[in-house]
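Shown here: the complex without one of its protein chains, the others still in place.
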Amino acid sequence: MRARDREILLKLNKEVLWLFVTGSVVVATLVVLFLLRTPPSYYEYNGFTLGTYCRIYVSSEKINSKSLAEMLFTELDRIYKKYNANDPESVLSKINVSQDWVDLDEETFVLLDAALKFSNMTEGAFDPTLGNLIHLWGFDRLDEQDVRVPDSSEIEVALLHTGYKNILLDRQKRRAKLLNGIHIDLGGIAKGYALDRVYQIAKEVDPDCTGFVEAGGDIRIIGPKFGSRPWVIGIRDPDDTNECVGYLYLDSGAVATSGDYERYFIVNGVRYHHILDPQTGYPARGIKSATVVASTAVTADALSTAAFVLGGKNWEYVVLDFPKSGGHVLLVDKDRNIRKSPSLSVYEADR
Amino acid sequence: MVNHSVRVMRTALLGAIGTAVYLIETLIPFPLPFGRWGLSNFTVLAAAIAFGTREAVSVALVKSLLGSIFTGTFLGPVFFMSFFGNLTAAFAQGVAWKLRIFGIFGVSLIGSVVNNMVQVTAGRLILGSSAIFALLPYMLVLGSFGAFANALIVKRVWSHASSSGIIFSTSSKNVENDSSRFQSSESQDRGR
Partner (left out) sequence: MKRTGNLFRIWDIAILVVIFSTVAMFFCFHTYGEGSGYIEVSVNGEVVLKTSADGVYPVVVNGKRLLSVVKDGEKVRVEDSTCPLKICEKMGTVGPGGVIICVPNKVVVKFVHTNESVDVMTW
């Protein structure tokens, strides 16, 4: 009888051990599930750079969200200063004033190369060499006083000093030369590039960080909201600041919009906006806004400008052909018709 | 040879214990609405393990009918939810034990999961709203606790029964000749 008692005791001890182990596991799991479930907190940083209003909205569990946001803003500002055509000290100005080959740093070379790639892709609808035209129209000036519509003869002269084919890139020696006195203006791509850079930096610092960065209506998603939900992006109604013509749900990638309401002046009841048609030298007509969703902000930024320019002439081409280059388009034309790529529907459904 | 009166007696006994625990259990607070820890389900679990599926379902039937009559929820919407949940859980536990791959806790857990799922599904039909599914994850986790407690009780009952010489459950095929189940301790000792 004693032997059996001991046997039972031994058995009970084993059982108690088992209970303890499973009990602790269950309790630990519950603690993780119920108590440590604090939603990630986002830090919002607002600042003025890239010639516009920028908003950084990030959350990181690895480093302080605030310092991450500040780090990203510093990067935006660095790129703005480097490629600001109005600043005589900027890298871009040095290229613009030089009559000869200019040695480029790798970043600038890659950026120019990307810009030319989009110019070729869109057959010049996106053109980074409109510096002279933009200056003539006065869209490079911050003050919008004494604006005037240039004479057609002036525009014709300025058009002679534009054209992306006048940029020569020397791959071997990593240098560039501008022909025909053209001036580069990277306004249509620098924002996108800055946003993509910021994305890379954020992911290098913390691969799991989430949020988005916005620079003047162009948005680069860093990661899904709270790690799981898409961000809800409203497409602004061209005629009403507070209304939306549509919603997009993005958990990655980028979106950019070009609109005739961003920078413009009105003379004799005609609106002259800042998106110039490289062929005519006049503001592109027919479209009120062009929104492009793409996997990178550079693509979205460059293609939204191209979509705006081409959309007034041949919207079918823009809507159906741009997706092949990775840009999914939504156009609002002058009669408020909305034309969009069939592939855009992927981003319009709230998953 | 199945002794019919033994079977009725066993069902009645376990059903009565179950009902009593069911009533006492209503006094224990539970963090979710219309949920309970399900401690009375140990009687069903014991029946499923010791006597088989049929008796487990019978015990569950007795327990939920009597329990709901005594708590005054008989034929109300909550009653239907727990009624169907309990019956299917009893059936599932009996089948799970017969599969011979689960331990006591596993069978108990299966009962708890099936119970919760059926309850929520029944609740969805009654309410006409899927909102109730939001409660399911919480119910599953809390139900695991109840299932564990039940398994522990049955394990103790088993240990006690076997140490006093009663074979609690040998194999599933013994459902037929279960009259040999309640042997006296002397005969068991003599057998050795």
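Just so it is clear, A and B label the chains in written order, and each chain counts residues from 1 on its own.
Going forward, contacts are C-beta pairs under 8 Å (C-beta built on N, C-alpha and C of every residue); 3 or more make two chains touch, one makes a residue touch a chain.
Because the structure is predicted, anything quoted here is derived from the model rather than measured.
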{"item": "Selected residue (touches chain absent from view) among A:Asp185, A:Glu214 or A:Asp277", "value": "A:Glu214"}
{"item": "Hidden partner chain, touching residue among A:Thr22, A:Ser98 or A:Asn180", "value": "A:Thr22"}
{"item": "Residue in contact with the excluded chain [from B:Gly15, B:Gly52, B:Gly67 or B:Gly123]", "value": "B:Gly123"}
{"item": "Which of B:Ile24, B:Ile69 or B:Ala131 contacts the chain that the document leaves out", "value": "B:Ala131"}
{"item": "Where the unshown chain meets chain B, residue by residue", "value": "33-34, 49, 72, 76-78, 81, 100-106, 109-110, 113, 123, 126-129, 131-132, 134-135, 137, 140-141, 144, 151-152, 155, 158-159, 162, 168-172"}
{"item": "Positions on chain A contacted by the hidden chain, ascending", "value": "15, 18, 22, 29, 33, 37, 39, 55, 57, 212, 214, 216-219, 225-226, 228-229, 231-236, 244, 247-248, 255-257, 259, 261-262, 289, 291, 350"}
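The working rule: only the chains that are shown with their structure count from here on.
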{"item": "Chain A-chain B separation of Cα centroids, rounded to whole Å", "value": "60"}
{"item": "Residues of chain B that touch chain A when the two form their complex", "value": "141, 144-145, 148, 152, 155, 159, 163"}
{"item": "Chain B partner contacts - residues on chain A that touch it in the complex", "value": "4, 8, 11-12, 15, 19, 22, 26, 30, 33"}
